[in-house]
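The next block holds one structure in the form of structure tokens; read it before the comments.
One chain of protein is taken out of this complex; the other chains stay put.
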Amino acid sequence: MPSLSLLLVAPLVAAALAIVVKPYRRFVGWAGVVLASLSSAASGTLAIQVVRDGPVSGRAGDIWRVDALSAMLALCIAFVALLASLLGPGLADERDDDPARTRRFRIFMNAFAFTMLAAVTTGNVALMWVAVEATTIMSAIVIPLDRTKASVEASWKYILICSVGIALAFTGTVLAYFDFVSTAGEVPGSLNWDVLRDAAPSLHPELLQLAFAFILIGYGTKAGLAPMHTWLPDAHSEAPPAISAMMSGVLLAVAMYAIARWKVVVDGAVDRRFTTTLLIAFGLASVALGAFSLVIQRHYKRMLAYSSIEHMGLVAVGLALGPLGTFAAWLHVANHAIAKSASFLLAGRVLRRYGTTEIDDVTGLLRAMPWTGTLLAAGILALVGLPPFGLFVSEFLLVRAAVETRHLAVVGVVLLLMVVAFVSLLGHLNRMLYGDPPPAVATGERRSWPLFALAVPIALLIVLGVALPAPVDALIRQCVASLAP
Amino acid sequence: MSRAIAILFQTLLAAGLAPLVGGFIRWVKARLNGRRGAPPWQPYYDIQKLLGKEAVVSRTASWIFRATPFVVFSTSLVVASFVPLVAAPAGRFIAGDLFAAVYLLLLGTFFLALAGLDTGSPFGGMGASREMTVVALTEPTVALSIVALALNAGSTSFSQIVSRTLAEPAAALGPGHLLAFAALFIVTLAETGRLPVDNPATHLELTMIHEAMVLEYSGPYLALVEWGASLKLFVFLALAVNLFMPWGIAVSLAPIPLAIGLVTFVVKIGVLATAIAVLETRVAKLRLFRVPELLSASFVLALLAVLSTFLAR
Amino acid sequence: MTVDRSAAFLFMIAGYVAGAIVALIAPSDRIARGATAIGAASGSVAGLVTALAVLATGDRFELVRPDMIAVAGGVAIQLDSLGALFLALVCSVGLFAAVYGFTYTADYDGRRSLRFFGLMFNAFLLGMSLVPCAANVFTFLFAWELMAVASYFLVMTEHESSDARAAGLWYAAMTHFGFVLLLPMFLIMAPAAGATAFVDLRAGASALPPAARSTVFALALAAFGSKAGVVPLHVWLPRAHPAAPSHVSALMSGVMIKLGVYGLLRVTSDFLGTGPAWWGGLVLAVGSLSALGGVLYALTENDLKRLLAYSSVENVGVIFLGIGAALVLQSYGLPALAMVGFGAALLHTVNHACFKTLLFLAAGNVLRGARTRNMEQMGGLIKGMPVTAMAFLIGSAAAAALPPLNGFASEWMVFQALLSGAQIAKPEVAIGSPLAVGVLALTSGLAAATFVKAFGISFLAMPRSDAAAAAREPHWSAWTALGAFAAATVVLGLFAPSAIAAMYRIVESVTATPRNVTGGGGIWLLSAHGVAAVSPLLIAVLVASVAFVAFASIRARGFDVRVADTWGCGRIRQTARMEYTSSAFAEPLRRIFSELYRPTEDFSVSVHPEARLIIRSITYTTRIVPWIEKALYEPVTRGARAIAASVRRLQAGSVHLYLLYIAAALMAALASAWWFE
Partner (left out) sequence: MFSQLVMLGSSGMLLTALIVLWRKHVPAYISAYRLQVWLLAGVTATVGYFASDWRLFAVAFVLVVLKAIAIPALLRTMLRRFGAQPEVRPYVNTETSLLIAGLLVLFAYVLARPWMAVTDLPTRDALPIAMGLLFVSLFVIVSRRKAITQVIGFLMLENAIALLAAVGTYGVPLLVELGVFLDALMGFLVMQIFVYQIHETFDTIDVEQLTRLRH
């Protein structure tokens, strides 16, 4: 319990500190880092606690409830938030000349982290919705950190589309609640998802089907599933790198988390094929869209964004493929969170050096920024699912789950699309890494601490890919168990 | 042990008779053209004379150029030791089978082509290029002829093929056998540089193949190359006569059969050599780029041979 | 002698990993180079010890760590004699490539990162060494992909040229294509959820329905074929192999593509066992296509390393011919004859590894000496680089399957395997196997032409460029590798009977068929029934003694040798411009097979502006664009681009449109609820 409080309170304190200290001072940033580390540590202890003793409930009983899945996501969120606060404007960024801008970033970045943490640690489906909606608001404010036309446009699209989507998710929530209330009457904790799950067999399948359709579209919009993904490449590519890292790395996963929670409830009442088919359909559409959008992509940040769509599609497909698929999906979420956040932060460094987001204008990266280039290459190789990185394991498990559940057509399509994505991403990486840097770009890179910080996620990916430590394995097994009907 | 002696004897016989075959063909051709021509044993004089002369070696050439005559000669002679001439003793003193023979001859050609390139002369390169082209294109026909023979005998070993043909003479007159013979005959012409593929009697740059390749050779080197070439011709003729018409060949190593074998062999070779001579007076040399047509025709013959052998079984 | 095999195995891994890490953090290029070589060499030696221990005793070596990546089945290592053979190949080539690489990469000092190269070189060796040891799906795929990634970066070492970059991408694409076929291929065989150890697959494969077995086979053929570089999946090979540094090319051509052969053998002969005859027929067809296609493109190639790469395609085709013959024979219930095919394929695998490594390393010396890969600018190298020339000559002769070298022995065995196919009383076999024989014969004929050209044009006659004239031998340490592989090429040729007997033992242990084939009777290489025999050793002795006698007797008579200019029809001085060129050499065959090559020709004459009869220059260019790529790969890439273009259009920028998508998706999802009622 104290660790749960610490997990949630730390980012709030960081945000409050950033509000209070005006203009921004460097110690605020470091304090934020310390608080984010505390929050990460808290999520770690929470995860250990959960694996050992089962779900942890908060004092208010039905509001905060942390099971393995929540703990796993909280861990990812806290870790990515730590990376973001360490490498975001104000500390690592040499160009942090505008304290107002930095202050704004620090406030909303922490608030954003808080809303995501709240979304995964609450046991109440409606509060989860509130928190997810809040993530949209917090992140939308901070996207146009440098009020450029593109970033304003991106965040307008983001907030409008996601608000509409999330409203649809609320409709679904209300519909399910309506069914629950009309069959079971109003009982305390009736919006708690475990109560809903237990009551599911007595609910009306017709209604829950409609509810799930709304929920899937609604949270699917937030999760970047095609064809509701349209805001994603814009927002993720225009946001400051640290925010992109959080959005791509964990925000999408939070939305997938909501879908997964609801899937369990709906599966209790409806033939499992319904949710499975919908998830596979939208998942495959996302993988296809992500993969083919990578083919003729000209901007590396958008490239990373489309790759997120592809990965979320894979996660959606995984969730539909039985226990092993679910395992693969959550492992994939964890791996993707690490790989994508690192890649976005590295892309931010590239952008700062080259001053362009065009792939064609970034050449000779290995020569201009040998370390950043190597790390970015590692990140992108991880994202295309090559060993020794963790995504290789999760993609392998995903395919194995699909073969074991005899979804052979899905296997075929997914693998084909993975080739498309692989070739495209590698081709773009190839063009960026090699050749000679443009004359205007300075070459050489000193080994500064941000580089070491960025090497940590890559090292983590290798550990996950080579050994998959037993605690992680146990945690994700518990995630699967917590989603069992 | 007597088998080993028989093989040694046959090999020496091949080495001794080989130049005569070339001379004989030339003599018959001259006669057919109404000329007196050089005597059939003229090649022996040539070899003798060349062995006594000095050798001129190109400044650009390397050791390959000097080593090649020995490689060519020895491979041809070793191949000759595989081939049943007078007797076809079974057993393992023959170091190779048909495939080995073909590839060993290819080894000689390989070095000869390298030697052609070694001098840097455009003729040498041209000859090497053309020779390798012809050799490459004849390989499949040779192989398929071997298959056709092997299908009957169940083996690619010389003695097996010979003994099977002797045992079942009816099969030897079957269509498969004859087609294979025809194919191998065409290949023989191509491989040994006879008309219509190559003209051994010309030094016209447009038409030369083998002669262009060995243009730079002189003295003892040339002697060895020429001797090797005549051995190759001899081996091919011997193959043709003894694999397809083995009658008369000695199957035991007693004196009488051996004598009969020797006589029949000489007669058979003589007949085939005459046939070549007749053919060479009748046909004109083909343009280089028509040669593949001839060779593909021979390939088709060999393929048909295989098929009809198969169907006849 | 007993060897602690697991210690040796772990030492192998430790050697590679240490080499990789030390190279990565090395303070200077020289140290990085040294660490790379020492790590790779010590790892290879340890791997070789492990492999030889298994080969000598014949019993398997196992090492299972179920706790690493437990959910995917853990890490499982099992080395049987088939795997050990390939491990031995990887490690022996790896060892000498490492030694050779130490001096070879000195050329890169200060120019590019040798640290990264060292990391990737060792990772490449680690991946390749683990592939034949893997005993479950996850371990196999992990090693497989590690090998692919590492070799991709090795190909990109000389990334200044856009060719190398394009080569890398082709390579990565094709290798990944193979990988995604492997994944379902293995998993279909898994008998139960989670049972992905090779033991389970073996059991699972036998329980599969015929259609599924054939699917597995087809996937395996495509996946491993793409790694082995068979036509038409070979497109990456002639691009990637030449682009890599030469010792890496040697590793790729010598052993990496052989791991495709390993995979195919493992899946077909070990897991699947006997299948329908068309499996073998398909492998024969693919083999014929590769053998012929490979050699035809090798013939017209002017880039020395690319010529060697195409020759690898050819040799993989020959290996596939052996496997195909074996599969056909197996399906007709002739396991003893099938063993000849498998044995021949394995022997050719080993042999090709030897002579191709030799050739690539020699080509590396040439590249360093003459500073070009273009044969049209070489010539006369035999004078400056006699050792390299000798090595290249031995390799060339072996590649042309000339006796008594090793290429001949294995091709002879393949011939015998194909001939035994002709005994099966089925018309399709009776037509197919002679055709395959014909193809193989044509292939070796063309290979001879190709290597006459490769050696003759590059090493003989006069240098065609100043660099070629100035080319000298590299540091002597580069010779050790050449010497080792030249010796192996010769020894494996002369003692082929013992080698084939060893191969039979390996095949026997994998396919569990009793051995009633007489493998090697002393010095005799035998066909299936022992009726055809050839002795490379005897041939060698005979040829050598005849040559010696001839030489000695001519020497005894005594003769004068006069050195003079080449006769030049009355020209004054011989120049390199007079020489036959590489293109000219291949011209007759290029014309004959013009239907296959479909060359584009461009002929232009520029005349003097004032006098039209004075010709200033004549330019003739001809290019061969392999039409397989045009016909097969262009539509695919064009299709992908077309789809991508239409997908792009979805993201049109209008927020209204985006919202419309959501509305439409919502309606569709809601409507789908009816469908499920």
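Note that the chains are named A, B and C in the order they appear, and that numbering of residues resets to 1 at the start of each chain.
In this text, a residue touches a chain if its C-beta (ideal position, glycine included) is under 8 Å from a C-beta of that chain, and two chains touch if they have at least 3 such contacts.
For clarity, every value in this text was computed on a predicted model and none was experimentally measured.
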Exercise for the section: Give me the visible chains that the unshown chain touches, in label order. Expected result: A, C
Fill in the blank from the handout: By the document's definition of touch, the residue of A:Val56, A:Leu75 or A:Ala140 touching the omitted chain is A:Ala140
Completion exercise
The listed residue (A:Val51, A:Val66 or A:Val164) that touches the chain absent from the view is A:Val164
Completion exercise
Considering the complete complex, of C:Arg60, C:Arg505, C:Arg591 or C:Arg648, the missing chain is touched by C:Arg648
Problem - Contact set of subunit C toward the excluded chain (per top definition) - result: 648, 651-656, 659-660, 663, 666-667, 670
Practice task
Could you please point out the subunit A residues that touch the chain left off the display?
Solution key: 124, 126-127, 130, 133-134, 136-137, 140-141, 144, 147-150, 152-157, 159-160, 163-164, 167, 170-171, 174-175, 177-179, 181-182, 190-191, 204, 206-207, 210, 233-234, 237-238, 293, 296-298, 302
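Quick note on the criterion: only the chains that are shown with their structure count from here on.
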Exercise for the section: With chains as vertices and touches as edges, which is it: line, ring, star, complete or other? Expected result: line
Handout entry: Chain closest to the middle, measuring from C-alpha centroids that were averaged per chain
Key = C
Problem - Between subunit B and subunit C, centroid-to-centroid distance (C-alpha), Å - result: 35
Handout entry: Inter-centroid spacing, subunit B versus subunit A (mean Cα positions, whole Å)
Key = 77
Fill in the blank from the handout: Here the gap between subunit A and subunit C, centre to centre from mean Cα coordinates and rounded to Å, is 43
Problem - In subunit B, residues with contacts to at least two other chains - result: none
Problem - Complex contact set, residues of subunit C against subunit B - result: 379-380, 382-383, 389, 393, 397, 400-403, 408, 411-412, 415-416, 419, 422-423, 425, 430-431, 434-435, 437-442, 444-446, 448-449, 451-453, 455-457, 459-462, 524, 527, 529, 531-535, 538-539, 542-544, 546-547, 550-551, 554, 557, 559-568, 574, 576, 578-580, 584-589, 591-592
Problem - Footprint of subunit C on subunit B - complex, ascending - result: 51-64, 70-71, 73-75, 77-78, 81, 92, 95-97, 99-100, 103-104, 106-107, 109-110, 113-114, 116-122, 124-126, 128-130, 132-133, 135-144, 147, 150-151, 154-157, 160, 215-216, 219-220, 224, 288-289, 292, 299, 302-303, 306-307, 310, 313
Handout entry: Residues of subunit A touching subunit C in the complex
Key = 156-157, 160-161, 164-165, 168, 206, 209-210, 213-214, 216-217, 220-221, 227-228, 230-231, 233, 270-271, 273-274, 277-278, 282, 288-289, 292-293, 295-296, 324, 327, 331, 366, 370, 374, 381, 386-388, 392-393, 396-397, 399-400, 403-404, 408, 411-412, 415-416, 418-420, 422-423, 426-427, 430-431, 433-436, 466-468, 470, 473, 476-477
